[in-house]
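All remarks here apply to the structure that follows.
Only a single protein chain was left out; the remaining protein chains are all shown in position.
The chains carry the letters A, B and C, assigned in the order they are written, with residues numbered from 1 in each.
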Amino acid sequence: MYQIKAKIIANRRITSRYYNLVIDAPQIAKFAKPGQFVNVCVSKGNEPFLRKPFSIYRIGPQNVRKKSKIELLYKVVGKGTDILTGNKTGDYINIIGPLGNGFVLPPKTNQKQQSEIILIGGGIGVVPLLFLAECLKNNRSLGVSVLVGIKSKEESFLIRDFNKLDCRVKVATEDGSNGFKGLVTKLLKEELGFGRSSSVCMSYTCGPSLMLEKVSKIAEKNKVPCQVCLEEYMACGIGACLGCAVKVKNGHFPGFKYVRVCKEGPVFDSRQVIWGE
Amino acid sequence: MYQIKAKIIANRRITSRYYNLVIDAPQIAKFAKPGQFVNVCVSKGNEPFLRKPFSIYRIGPQNVRKKSKIELLYKVVGKGTDILTGNKTGDYINIIGPLGNGFVLPPKTNQKQQSEIILIGGGIGVVPLLFLAECLKNNRSLGVSVLVGIKSKEESFLIRDFNKLDCRVKVATEDGSNGFKGLVTKLLKEELGFGRSSSVCMSYTCGPSLMLEKVSKIAEKNKVPCQVCLEEYMACGIGACLGCAVKVKNGHFPGFKYVRVCKEGPVFDSRQVIWGE
Amino acid sequence: MNKKSFLFTDIAGIKMKNPVMVASGTFGYGEEYKELIDLDKLGAIVTKTITLKPRAGNPPPRIVETAAGMLNAVGLQNVGLDVFLKEKLPGLKKITSTPVIVSVGGESILEYVKITEALNKTGTIAGIELNISCPNIRFQKKNTKLKGGIIFSQDEKITYKLVSRVRKATKLPLIVKLSPNVTDITLIARAAEKAGADVLSLINTPLGMAVDVTTRKPALANITGGLSGPAIKPIALRMVWEVTNTVKIPVIAMGGIMNTTDALEFFMVKAAAVAVGVGNFINPQTPLEIVEGIADYLKRHRIKRLKDLSLLKGR
Partner (left out) sequence: MNKKSFLFTDIAGIKMKNPVMVASGTFGYGEEYKELIDLDKLGAIVTKTITLKPRAGNPPPRIVETAAGMLNAVGLQNVGLDVFLKEKLPGLKKITSTPVIVSVGGESILEYVKITEALNKTGTIAGIELNISCPNIRFQKKNTKLKGGIIFSQDEKITYKLVSRVRKATKLPLIVKLSPNVTDITLIARAAEKAGADVLSLINTPLGMAVDVTTRKPALANITGGLSGPAIKPIALRMVWEVTNTVKIPVIAMGGIMNTTDALEFFMVKAAAVAVGVGNFINPQTPLEIVEGIADYLKRHRIKRLKDLSLLKGR
């Protein structure tokens, strides 16, 4: 975990609402794992007041041993992300990372039938899944399927990088303007239906919390382990404030306890999460 | 009095700490008088929280009947003025003006011996005096002497525009790097000494409050009327909040009352002001 | 009324074309703003607090910026009842038909009663707001060690007594403005309600202070002052929520309202109306923009009345 004043390599506008930020941060790049995030100081003053957490989208440069850059992909949703768009190449930005526990990679195995992996992403939730897909593809020879749910084809750029990785990619759009018309959870059901689930050794998901809950249920029903990447409002990002709590099973308290998304998470075993509370 | 979203024509850096802001504001330009000011919304959010008042430096274009631009000259001293430096040509800025009562021009007179005017400015306090000097020069044929006190020769640009107006200009620098070494009040004493004061029909001054107090005393001692342009912390700028009070003589209260710098001022007859309270 | 008449609000007989007012002390005697906004479009105008005799106010500096807000220690400078009645009130009534609520301050209960009686006779005002929460007028109480005594509305019993007396003196709609500098605002709110207040208004300013580290002096000559602006909005919202859940009479909410979203937050905790304070200084258009904003919001969400805007149940 490092707090660094990092140089911005690029801050590219992808669409009016999505930006790609590349930061020179060798210390963080070196240790980051998929699913981890950085906590970014977006303002110089009190507006917005808190740092803002962003998942790591990619570590670069690609295929080079000495990784030194991290890439973020962010959606402009409010004051903080809006200010972020104003950053230019050469500017400095104060970030803390890598934070949290990343995804647990699937156990190494030789059994062909167990080597399918499914990633399910909703909108900007694809971010940590791309980093994960890269690791899965680079380090292992697993079949990686990616199911992505987006609003409409304007957001198709979100699947571009998965295609480049040679993943099997399926898209669901709410308006049917690209791929399947409907929810990504429908795609998942098909994917796991007809006994196909037995070849899937792990599923990973990130996106809006209602989607995560549904994905978890489908995975659990089909006996596929599922790791969910959660979001919660954060202040410190390092486990000190207890602000980012989520309810999980088997705690000290009758049937539950609160854990920190920033420290014990953001990735959890879906079966541990108590949804909607 | 108008509140307008005005276009910025130019925001030129003069030295590292001084900027010249030209704004397209026909309504304000049309009615503005020397000594009046505008209240500028410098930030888009809450930092800094209040509008910031600035005197009008000049109305433009010069010698054209349809005046449409106002010019400010500001010194970077804190958060608000720092943000102001970031404005670019074509940006819009929300300003309210013209505000306050300007200087009262000297009575028209034919008596040659009464036609001397002295302006005494300290640092950035020259701002309203330039606009005043222009009016005096353009509209009347008066002898205008300008005494300016600055820190050092780096601030000499503050007298440039007076020179262009063909005023008689004298400078005092604290370090002696330009003109007289010492305080501008010393220059004033010389100027009014040896009975010369009888030819001076009016003096006008703006600058740090200790200087204003001294200038007033010297002027009063020499029986020269003196109009002082005061500053006080302002919130509304239009007379509503009563935040910008200064103590003056002859009020409802035993010997005094508080008046609003933004409304009854910022220009006062020096003999009315109760200094240092 | 115009097409926005669904914003029409009647608070204890004060009929307002919309529920957006301007707060006492931030709008002078109204005329200061006449060149900048259309006064007729405001819900109501609350005047600067007046006292029986003119008050000089505090020495400068009287104001200073703080994070997302400002401190003021104006010290209730005002022209006094006589000049107000002779000049300020007629002047304001001449330029607008918007309801005028007169804010009343005093150093004793008797003073409040006297001013109220004088206001009864004007026939032109829509209501009275008792400012019993001004940090600049203090009341000496035995068991307190607070410098300069306490503020009237910091004490339940004094609040009750003061409001009861004024209540007896007038039939005009009576608004009581409360101080946030209290342990339990619901106790004070109930005392005012029991004493016959028609409406409560809150919050006045929390007491604050700032130091200028370059001069090593308090930033305000008066040392302490009232804090206003977005900084206090969370405190104001909490108190309005506590009070609307406690009393039956309507509440006028204020504290850091700078835009439509801020105003909506207060309506959602059941405020009957909102008042813009320092928002007027930053952008004189604020109250009118909020009127438009609320109308828009209601239309977009197909909500018929402001009343239906309260918080939704559950999470």
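Here, a contact is a pair of C-beta atoms (placed from the backbone, for glycine too) under 8 Å apart; a residue touches a chain by one contact, two chains touch by 3 or more.
Only a predicted model underlies this, so the values are computations on that prediction, with no experimental measurement involved.
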>> So one chain is hidden, and I want to know which residue out of C:Lys17, C:Lys88 or C:Lys233 touches that hidden chain in the complete assembly.
In response: C:Lys233
>> Given that one chain is not shown, which residue among C:Gly75, C:Gly106, C:Gly208 or C:Pro250 touches it?
In response: C:Gly208
>> For the chain left out of this view, which of C:Leu71, C:Leu85, C:Leu162 or C:Val291 touches it?
In response: C:Leu71
> From the list C:Asp38, C:Glu87 or C:Asp184, which touches the chain that is not on show?
Replying inline: C:Asp184
> Contacts of chain A with the missing chain: which residues?
Replying inline: 1-3, 41, 46-51, 94, 96, 232-247, 251-253, 256-258, 263, 277
> In the whole complex, what residues of chain C lie against the chain that is missing from view?
Replying inline: 59, 66-69, 71, 143-147, 150, 154, 181-184, 186-187, 190, 206-211, 213, 215-218, 221, 223-224, 227, 229-235, 237-238, 241-242, 245-246, 256, 261, 264-265, 268-269, 309, 311-312, 314-315
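The rule we apply is simple: only the chains that are shown with their structure count from here on.
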> Remove chain A in your head; which chains still hang together?
Replying inline: one piece
> Looking at mean CA positions, which chain is nearest the middle of everything shown?
Replying inline: C
>> For chain B, give me the residues that contact two or more of the other chains.
In response: 46-47
>> Show the residues in chain C shared as contacts by 2 or more other chains, in ascending order.
In response: 67-68
